[in-house]
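Below, a portion of the complex is reproduced, with chain positions unchanged.
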């Protein structure tokens, strides 16, 4: 089985870290195909960056579709472009945010999300409401760590995330922690050991869920909001999507 | 005062209709500046079309900003790209969906939305939840009218919309109707007269609300999700946004 | 266009302040007609005062109706008597509480209300739930300032309100502030400048929204809870309402 | 123990019917003291009638207070004036709407309300949300019976109510019925026998709950929204309330 893991930003070191997290949990026989867009923001920090990353995500899906893919993972915790991707892709698509929330719900009655910057909190809160899991969430906390600081081994990023976990246990009655950025994928196991509660990161969760859907024979419903796009004339930079529209 | 009204699709006849609805309610002295993107879908019918229209919307905002604009209206009922536009624009931005819902709340305890295609219902429902006004909504109904059929005077579009209004009054306990597509802007007054209840279309509502914000001296908060984008290297098709990032 | 702005309490200095706020944003050609009941409480601080102010509000509406009014503003932040007024009045009625919440929703994802006394918090929370906008509200805070202290230039009222705004930004993740009393109408602009975020007061918002409804040709739906009152025999102190009943 | 049961409208035959329902469940030793205002609407059908009945309710409470009362029942299903009455009265106050909802919750997972006119539905729905019990309610249905038709033995009122109960069982998955008007108090037992499910009317429920509170030594909290009114100058028609204000 081939799974495409799309890093929606253009930072190659993050793609590598994400791919490593994916491979750690992939079943024997599953091939992880990690990609990133050619153009777009170097990191996704808020709605504006999200918007600029979506065309690139869709292009990566178009690129991946030629390769007998079992499913696509969108490896930005905001689940950027997830709806459009589900409409467009033939195979299932799972976002790492939703994946982490669903998995966390199986091991904890209540989880807190620790993300990078405060400006991302509203988008995550809206996702939680939309997915239906807001009532399971004790809070979304920002460690005030820029995404790319997570790529810098000399930054205080891990310490700041760890400090927010302490506060979540004390103030939010958190029973588990969800790490709110793909760039934190390598921190989950050590933070779990340090704090004595489940720490979930979404890349591994999403890869496993794609495998699950594939084995169970489930794919995106075409009734409702994720119906295949209606065929429309597209030119210029969007001609690449003319298959779908 | 100049207000930019952005039609997010590339169909010029819709831009003209939207501009006319805007001018009908604009105060003396307000100039309506109606625009549309150069590239993108000819109509917005679902999440995939939405995603492809967002870069064009942001480009129109960049284009408008040089012109002493009091505010921007996004004239797609899905409020496509509203969050990104609010981050990016210096002036206030109002979507026609949210504008219609807020106005409807002042004249009706409960309103029903009549939109074009069923595939758009989930996006509108999510917006209603996010805005907080879902509890005021008795239902989102699709007339199963493609957007461009609204541009065709020989289509059955108006009849189908009118039929859904009948059903909304009977089955949803609707006290008012919100028309769920910018292309229906010219139908509001006659449908209101025909059915004997308020019928709200969002273009006029959004234009008025931009005027209100301007007169009241209110602009988008930079605390939280609508903070100005962080400065980032952008190249290729996104170089146009380098001002902001 | 004539707009009647009703101060539901009997304190003339508040009526004057409210009228000034209304005139500041009224369009050229709009006349503000500010009134107050002859009898009732000198300030509205909780449910009991609210109840005693409603007959006076309805009497003011009856008085205003003879004067080609475009709409009525109820200038108490509890939106006292709004439902009864909407049933009774021919023209649209807007409360300053709801007006402020709707406007705040256009410039902030999340707002905090700063009101006078803690006893008023539950009424405001119920309104927020009813209007549907509770999910946009980060909290309702009381500055513990009696309403009439706002009329006294030597009181600490402004300082206390300003202190709550600091706490709202720090503890509620407030992106904007809604001032929860008509008597604070003169403080909005200076508090906004001081704290660097939008501060919305409801009198100006309600006046603008009445203008909007009027220009858009919208009036209260007569289907549902705001249907015109059924005709009933009324005598004694209620004979003044015999037109309606 | 003396319990004051206040019929908020001026129709004496309803007061008598309400008193009879109250006496049916009152404990030995409990005296039912049934009253009605001197002025106000003959029946309460919507927000406007509600507003005009509140001063009369408060006057009745003032009148009742001299009589060693254990508590006051407000016998209008809209729980008209309940908040103001709780602030003003020394003894507990229970509305028949809330009383019926609480009792129904103990014998049914889900209940439907059958009320008189559709115009009353929104007020009842708001109460249900406010009380927190909306999630227990399968629907609020109007039998389209004016309140005073319930006083006319020749009207079709009972048949219409019974027809709505049939629809509630079939379409709402109702497990119990709450009768949504004090004027239906005499119908509960026969409708329960006829339809084979619990039918709850609020007058008896409220009388019992006042007895419960009295025996348990519980009275209205003075922290929060039901704090005693602040002392204020009152004149004219409101001088009667000068004790409280």
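Just a few scattered comments:
So that you can tell them apart, the chains are marked A, B, C and D in the order they are listed, and the count of residues begins at 1 in each.
We adopt the following convention: a residue touches a chain if its C-beta (ideal position, glycine included) is under 8 Å from a C-beta of that chain, and two chains touch if they have at least 3 such contacts.
Every value quoted in this text rests on a predicted model; they were computed, and no experiment measured them.
Shown are 4 identical chains; the number of copies across the whole complex in this structure file is 6.
In the analysis below, only the chains that are shown with their structure count from here on.
The mean-CA centres of chain B and chain C are about 28 angstrom from one another, to the nearest whole unit. Centres computed as Cα averages put chain A at a distance of 52 Å from chain D. Among the residues of chain A, those touching two or more other chains are numbered 118, 121-122, 129.
Under the stated contact rule, the graph of chain-to-chain touches falls outside the line, ring, star and complete shapes. Across the assembly, chains come into contact as A-B, A-C, B-C, B-D, C-D.
Against chain D, the residues of chain B that register as touching in their complex are 109-110, 135, 173.
Of all residues in chain D, those touching chain B in their complex are 118, 121-122, 129.
Across the complex, chain B meets chain C through its residues 25, 27-28, 92, 94, 98, 102-103, 105-110, 131-136, 169, 173-176, 189, 192, 197-198, 200, 204-205, 208-209, 211-213, 215-226.
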